[in-house]
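The complex appears here minus one protein chain, its other protein chains still in place.
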Amino acid sequence: MFQIHVSTSINGDDTEFSCEADETLLDVLRDRLGLTGSKEGCGTGDCGACSVIVDGRLVCSCLMLGAEAEGREIETIEGMAEGQKLHPLQQKFLDHAALQCGICTPGLLIAAKSLLERNDNPTEEEVRYWIAGNLCRCTGYDKIVRAIMDTAKDMRKQAKPTKAAARKKVKA
Amino acid sequence: MNFQPGKDALKRSFDIVGKRTPRPDGLDKVTGKARFGADMTAPGMLWGLILRSPHAHAKIKKIDTSRAAAVNGVHAIVTAKDFGPCPDDVLDIRENVMAREKALYDGHAVAAVAATSRAAAKQALKLIEVDYQVLPHVTDVDEAMKASAPVINSKLFTKGLDKTPKKASNIAERFEFGHGDVEKGFKEADLVVEHTFKTEATHQGYIEPHACLASMGADGRGDIWCCTQGHFMVRNVCAGLLGMDASALRVTASEIGGGFGGKTTVFIEPVALALSLKANRPVKIVMSRSEVLRASGPTSSTSIDVKIGMKKDGTITAGDATLRYQGGAFPGSAVPYGAMAAFACYDLKNVRAIGYDVITNRPKQAAYRAPGAPMAAYAVESVVDELCKKLTLDPLDVRLKNCSTDGSKASYGPKFDVIGLKATLEAAKAHPHYKAKLGKNQGRGVACGFWFNFGGETSVSLTVNSDGTVGLSVGTPDIGGSRASIGNMAAEELGIPHDKVRCIIADTASLGYNDVTDGSRVTFASGLAAINAARDAIGKLCARAAGIWDIPVEAVTWEHGAARPSSPNAGKHKPMTLAEIAAQAGATGGPVAGHCEINAEGAGVSFATHMVDTEIDPDTGHVKILRYTVFQDAGKAIHPSYVEGQFQGGAVQGIGWALNEEYIYGKDGKLQNAGFLDYRIPVASDLPMIDAVIVEVPNPGHPYGVRGVGETSIVPPLAAISNSVSSAAGVRMTQLPMSPPSVLKALGRI
Partner (left out) sequence: MQYHAPANVKDAVKLMAGSKGATHILAGGTDLLVRMRSGFAEPDNIIDIKRIKEMKTIAKDGKGFKIGAAVSAAEMNEHAGLSKTWPGLVEAAGLIGSTQVQGRATIAGNLCNASPAADSVPAMVAAGAKALIRGPKGIRKVPVEKICTAPGKTVLKKGELMEAILVPAKPARSGDAYLRFIPRTEMDIAVVGVGICLTLDAKGVCTAARVSLGAVAPTVLLVNKAARALIGTTVDDAALHALSSACSAAANPIDDKRGTKEFRTHIAGVLARRAAVIALNRAKGKS
């Protein structure tokens, strides 16, 4: 086997690595780059524990070859917080006790992040169907769904002042 | 002084306990920093892979590893030959971990390889030649009990019978519990209902596959990093299997991505250790999802007969159950627990439960959250439900009439102490869920459940740092958030803020023995031990203060985080806080620490009532869960969010078990659905919110009244959902899972 050289961007950092042609992106993240936050729960795209965002799109990293990362922008759980500042979803998961063992948590946070980037006012049903590809065995999803919807609520509240200020500007 | 269960008074008002404090390990888990079983590496690490039998039952005539050994990068290959003599109590584990003369199930490990890359290990595995002689197999529990069934173990003679049979069979043991005269009781009944129920095997379904990193040195010492519910158990079993001293093996428990009982034993750890010993390099083994389903420890499939007699006024006059559980290829299914728990919710004069432990060509079962009880409750609660319907009686009222209460003689023997079953039933009756209107094709089901809960061997160490903060080392892996609760109990006892206590899971070299995290014991037992350790430390802190004040130690008391003179007679001394005493520790005799090593007793049983509404699609058989409420007695909820979490998680596992999860074996004895695609656990869109109502009837066996809650929550759902679907469908469901084809069949549509 000849290894392939890949140049990519991971959580905003320029990253290069070499991998076998048949290695998955998940294998590369975990075993070559030391980014063990993404987990392998099944290796077949059925559990979502390996979820990452590629060029803004939520995907299972176990269903992508490392080679396919060339030139892409990849976001993993390790990049979700900004330094010490947690992403609102991360904080809400803690506040709502939306995790027990925590193995599904990185995948769920990435999935929820992707959802809220597209839709800041999801219904409970929309949240549940969006995260249906993320299996959790500990929580029964109840607190997870609450955490996501509560985060969306906060995000909408924070967006409002901008709209109000804009309206004020126009009025003046 | 250690807390004396049943003697010492319980604390009733709390400053920290009961509050929803932030979880100490939470930050690492939401940022991906937390290290689970597969997240560790070591310099020079090799990858281990296991070769597994493709046959359900076969003689292993020869294994030729020579071609595999020639693959570049391969440093070690092991088979059963590499596991020598071992203590009797781990003989079955040794055989399960690596097949000896026979492969006993599809997926049974027969050899293992360690190589410099996964690709090299994979290649080597393909080159191992195993000469199998395929034998007839049996996977169904009732089939396995027949005289005509292939005998899996020619040395297995049924225990527990009046006369030990001369012929070997697949029936390992017979158990019997009960009291009174059931035949007499049935004669007193106005109505007797009996049914046979069947449930399929299910898997705990933890999202994290088993993973370990083992490192043996040429000096016979080793280290293991693994995800486990009991690293002391891993140490003892692995040391036994490899002929090592316990002190030579140090095991560190990683964060664990779910266990539910399935990680209370070993599968890959001894193999990794044996490979590491041979290769003289660290070896990492991670199970694939398909290996987890094929070759870890699912729960039993069962066949259960239940007969119950009831009077017109709702009094249950007799209950009789025969339970047949298959536990895979080795004896030891949870049928005795099932038999004991079957009628535990009822105060009966005449009760009998007989259990048969049966072996089949399936993987060796392991505990799954209240092992044995959910299936038994399913059968019993279904028959009670049917009696209520036929006699037109309210199902909650009938249970209130017959339920076990304080002092009842349990169907399995002992007398109950203070229990909370009635409280959960009353809470259920008063809840708005019970009055919610039901529409067409909808039905409501209720059921009760019980779990014994255990105490067990527990060792805890509490250190007081010189700045007044506290380190708490426990030896029970945290599978549900218990670190938060245990730390809070220590903080409560010491009277310091909760964030001044840091609770960690220490390795096996650092503490006395700890039984596995099971039996819903951790918040109870590690909590109890932490409280005792805190009291131990407090005693020492008071002695230091007494020394500083030059008064007798009996004259010092501890209140609100400080030592104070217990009365004005002791003299005018300003209270000294924990931090102030700690700062002087070096000068007053040395570091201050408290510890506790106990075999915890006084675990309180936990009862629950579940209520569920379902709607069936009469054209497709699809079942939708509309409403679900859990009412469970927690004794004292140390951290309510995590107690609710246990209620919700157990209920949802029960939903999966009741509706869609099952092990599907082909006629060839091979597992057909060894993946999350076709082994269908509930997904978020399948479910509504799960309402969790915490009932608190304090357990006199714990200083704060704690009862374990982790397991009881999975006991009622199978029955509650079956009762609900039976109500919606108008026909009694007697088989699980109630997948759409089986519902349609029951409706007579196909």
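A few remarks follow.
Residue numbering begins at 1 within each chain, and the chains themselves are lettered A and B in the order written.
Definition applied: a residue touches a chain if its C-beta (ideal position, glycine included) is under 8 Å from a C-beta of that chain, and two chains touch if they have at least 3 such contacts.
Remember, it's a predicted structure, so these values are computed and weren't measured experimentally.
In the complete assembly, the contact with the undisplayed chain comes from A:A67, out of A:L29, A:A67, A:C136 or A:M149.
Although one chain is not shown, part of chain A still touches it, namely residues 1-2, 4, 20-22, 24, 43-46, 48, 51, 54, 57-60, 62-65, 67-68, 70, 111, 114, 129-134. Against the chain not displayed here, chain B makes contact via residues 290, 619-622, 659-660, 664, 672-673, 677-678, 680, 682-683, 685-686, 739-741, 744, 749-750.
FYI, only the chains that are shown with their structure count from here on.
Chain centres here are Cα averages; for chain A and chain B they lie 31 Å apart.
Those residues of chain B whose C-beta lies close enough to touch chain A in the complex are 20, 22-23, 25-27, 29-36, 38-39, 119, 204-209, 255-260, 286, 288-289, 479-481, 641-642, 644-645, 648-649, 651-653, 675-677, 681-685, 687, 689-690. Per the touch definition, chain A reaches chain B in the complex via residues 1, 20, 30, 35-44, 46-47, 49, 76-78, 80-81, 86, 90, 93-97, 99-106, 109, 125, 127-129, 131-146.
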